[in-house]
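See below for the structure under consideration.
The complex appears here without one of its protein chains, the remainder shown in place.
On to subunit A.
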Amino acid sequence: MSTINPPVVFTQDELGWVSWIDPLPEGELTERHFAGLVDRARAKSEYFRLLVRDPEVLEARTKTDKDIFYNVADGLPRAERELAAAATSRYNGCIYCASVHARFASTYSKRRDDVQRLLDEGVGADLGERWNAVVKASVALAETPIAFGPENIAELRSAGLDDAEIVDVINGASFFNWANRLMLSLGEPSK
């Protein structure tokens, strides 16, 4: 049993994640489970071996995730999809999810210091018109009841996003309301 050393601040460092209930042992995975994992290498991850207890849901979730974030044939640049994920995670309070997607946002945008200010100062950090609009839209979508409204659309449009790019923001931010709730409630991050 490894010792958990939970992070107490948002960070772009690589973190581990420890499940609170039992993942399936690697040796017990069948072809049905591997189909659910999508990438066989995910059998090494405690998080995915936990979610693979329901392989059909995991497979559909994983393929939804991949298309929303990795399909960059058109639409919003990857960096800003990752920004939406990081901002949602910052606002909901998922330190693990924020670490992963802040790193991706930094990698694709080359704006590591701005991404760090989002983590340090929170979703009110001033990151320039375009990023501010993406962060504000993500925050409005994360609220319950949902606060996303026509003013968010107007801000995204005036920051230069077309409707297809706005749909990428909606998809990316909404998806992290799914991811955050799993990561936060089934286990915890460890440094």
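By our rule, contacts are C-beta pairs under 8 Å (C-beta built on N, C-alpha and C of every residue); 3 or more make two chains touch, one makes a residue touch a chain; residues count from 1.
Criterion: contacts and distances are computed from a predicted model.
Of the names listed as "PQQ-dependent catabolism-associated beta-propeller protein", "CMD domain protein", "ABC transporter ATP-binding protein" or "Tryptophan synthase alpha chain", the one that matches the UniProt record for the absent chain is "CMD domain protein". If you put the hidden chain back, the residue from A:T30, A:T64 or A:S158 that touches it is A:T64. Considering the whole complex, the residue from A:L29, A:A159 or A:L184 that touches the absent chain is A:L184. Seen from subunit A, the chain kept out of the figure touches residues 6-10, 20-22, 50-51, 53-54, 56-61, 63-64, 66-68, 71, 73-75, 91-95, 122, 141-146, 148-150, 152-154, 163-164, 166-168, 170-171, 173-175, 177-182, 184-186, 188.
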